[in-house]
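For this view, one protein chain was removed and the others were kept in their places.
Labels run A and B following the written order; every chain starts at residue 1.
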Amino acid sequence: MIRWSRFNIVSVTLGLAFLYLPILLLIIYSFNSSRLVTVWGGFSTQWYVHLFSNDTMLNAAWLTVRIALLSATIATVLGTLAAITLVRYTRFRGRILFSGMIYAPLVMPDVITGLSLLLLFVTSGVDRGFWTIVMAHTTLTMCFVAVVVQSRLLTFDRSIEEAAMDLGAPPVRTFFEVTLPIIAPAVFSGWVLALTLSLDDLVIATFASGAGAKTLPMLIYSQVKLGVTPEINAICTILIGVVAVGVICASIATKRREVQRQRDEQAAAAA
Amino acid sequence: MKALGSLIYQRLVIIVPYAWLLIFFLAPFLIVFRISLSTKALSVPPYDPSFAWSDSFSDWWDKLQTMSFDNYVWLTGDPLYMNAYIESLQIAGISTLLTLIIAYPIAYGMAQAPRTIRPTLLMLVILPFWTSFLIRVYSWMSILSTTGLLNQLLMGLGIIHQPLVILNTNTAVYIGMVYSYLPFMVLPLYSALEKMDGTLIEAAQDLGCTPIGAFWRVTFPLSLPGVIAGCMLVFIPAVGEFVIPDLLGGSQTLMIGKVLWTEFYSNTDWPLASAVATILLLVLVVPIVFFQHFQARADEKGR
Partner (left out) sequence: MKSLGNIRRSFAPWTDPSAKPYISFKNVTKKFGDFTAVDNLSLNIYNREFFALLGASGCGKSTLLRMLAGFEQPTTGEIVLDDQDLAGTPPYRRPVNMMFQSYALFPHMSVEKNIAFGLRQDGMPKAEIDDRVAQMLKLVKLEQFAKRKPNQLSGGQRQRVALARSLAKRPKVLLLDEPLGALDKKLREETQFELMDLQQSLGLTFVVVTHDQEEAMTMADRIAVMSHGQVVQVATPAEIYEAPNCRFVADFIGDVNILDGNVTSTQSGIVEMAVESGFTVRTASGDTPSAGSRASLAIRPEKLRVTPRAPANASVNAAEGEIWDIAYLGDMTVFHVKLKSGQVVKASSLNAVRAVEEPFAYDQNVWVSFDENAGVLLKD
């Protein structure tokens, strides 16, 4: 269509380099046998070994994962309901407030959301810990899920639902047998988005948690303030690796499905 | 088409998320405001007055009387806080602008790329977003420190002889902000630019426009919705940003997110922190409402 000029290639390459530089450095230094960033002490995996005997970190990691899985799942359900409301029910009392409450958390600074949730928990006498972090993360991430699912629903062909109802399926059955399977990819990517946001969150988790619960970001943050420990590099690299593998697999799977779909359509057209 | 679902299900779909958000999003703001009217105390919870269900009406009334706007008076009177708000807005504003300038060529390049590699480019831009934000900011700490990679590189190349002090200054904050918020700017821009019809540029050039002229008169105006969305997605959270100024900024970097955190954790002055938060919210209310309005209108168009 439009030729890719040199300027464009340079911009994109520089941009990507800028984005990936810190990540690459982190990975490299996680294999640095020396503690100092300035000195390359040779290749070593000792920090990974240290990591696996570091109980505090492992516990924090496990806690973070549990919180993320739980809050992401609840957020996906709530966010999907919210998306349906936004798209299908355009007129009900309080709709403006509702849509405001969905979009505001997307841009609200974490410190405000975090502080407000903490005060909620304190004034209502709820003990802060695992469950309060789950509730806090759910509240934030459900809005992101809602936006993702909503944009899919907007392009959804309503006549398919009408066909289902015409054939005798009442609305709830139509949703579960027809609509949901079709929008499933969007719902899934909403879930993944919620998962990532939860795994990564520092500020809200700090406000919403109590003495007992320390998530991995909270742990990393406190250690970073004290001084860099190379185990952090190691765990960061592992996280990056896991995510990268996940994203690449998803991309390949999507691409393959796309190619298959195109092949199917061509075969059908030729038939 | 109005869904003909049984009314109960319809109501449930609306009520469940609505109730959740009312309880966990809206109500807390009211609580923040109420606490901002209290004073710090050495009790648990660390503010006065603290209401209890066992209070009688007269207790209640007495406690109510002790609440005041003192915190607000304190905040508006002390130039430190006012400066913090102003500097936050400044830093966020400049960061947004820088992010826009850097993101635009990237998004433009992506939109111009051959169709087959666009999904790959998109994936490459999104991938860092899936990795931890905290980790990446932390990585910049080691790059920008006086013994960090950047200084090593520059000194090694002989460009400078004394290490540059970047870490713990506003410059580091800008770098950190641009880095962290880049995907939020690139994605809406890319989305807007990709939808643009290339033949419009050709038409402009056919009518006598230079390539640069065509860009400013055709491409940029058409990409404006993406520009606005991106700026909103960067500016608003950046004003209240905490992690980046905390890790990369210095003691002179006065951002309101840090102030709030300090008041809350270091000084355990919850009422004051609440007041800080309330004022921040008021400051941001206009852009937030604008953002919501903008989103709602974009949704209508997509309908």
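We adopt the following convention: contacts are C-beta pairs under 8 Å (C-beta built on N, C-alpha and C of every residue); 3 or more make two chains touch, one makes a residue touch a chain.
Predicted model, so just to flag it, every value in this text is computed and none were measured.
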Worksheet entry | Sole contact to the chain not displayed, among A:10, A:28, A:182 or A:249 | A:182
Worksheet entry | Which of A:74, A:164, A:187 or A:220 contacts the chain that the document leaves out | A:164
Worksheet item: Taking the full complex into account, what residues of subunit A touch the chain not shown?
Response: 157, 159-160, 162-170, 173, 178, 181-182, 261, 264-265, 267-269, 271
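Keep in mind that, in the parts below, only the chains that are shown with their structure count from here on.
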Worksheet item: When the centre of a chain is set as the mean of its C-alpha atoms, what distance in Å lies between subunit A and subunit B?
Response: 17
Worksheet item: Given the complex with subunit A, which residues does subunit B contribute to the contact?
Response: 1, 3-6, 9-10, 13-14, 16-18, 20-22, 24-29, 31-32, 35, 45, 102-103, 105-106, 108-110, 112-115, 119-121, 123-136, 138-143, 145, 147-149, 152, 179, 182-183, 186, 198, 232-233, 236-237, 239-243, 247, 257, 260-261, 264, 270, 273-274, 277, 280-281, 284, 287-289, 291-292, 295-296, 299, 302-303
Worksheet item: Okay, in this complex, where on subunit A does subunit B touch?
Response: 1-5, 7-12, 15-16, 18-23, 25-26, 29, 36-38, 78-79, 81-82, 84-86, 88-89, 92, 94, 97-113, 115-117, 119-120, 122-123, 135-136, 138-139, 142, 146, 150-151, 154-155, 158, 162, 165, 170-172, 196, 199-200, 202-203, 217, 220-221, 224, 228, 232, 236, 239-240, 243-244, 246-248, 251, 254-255
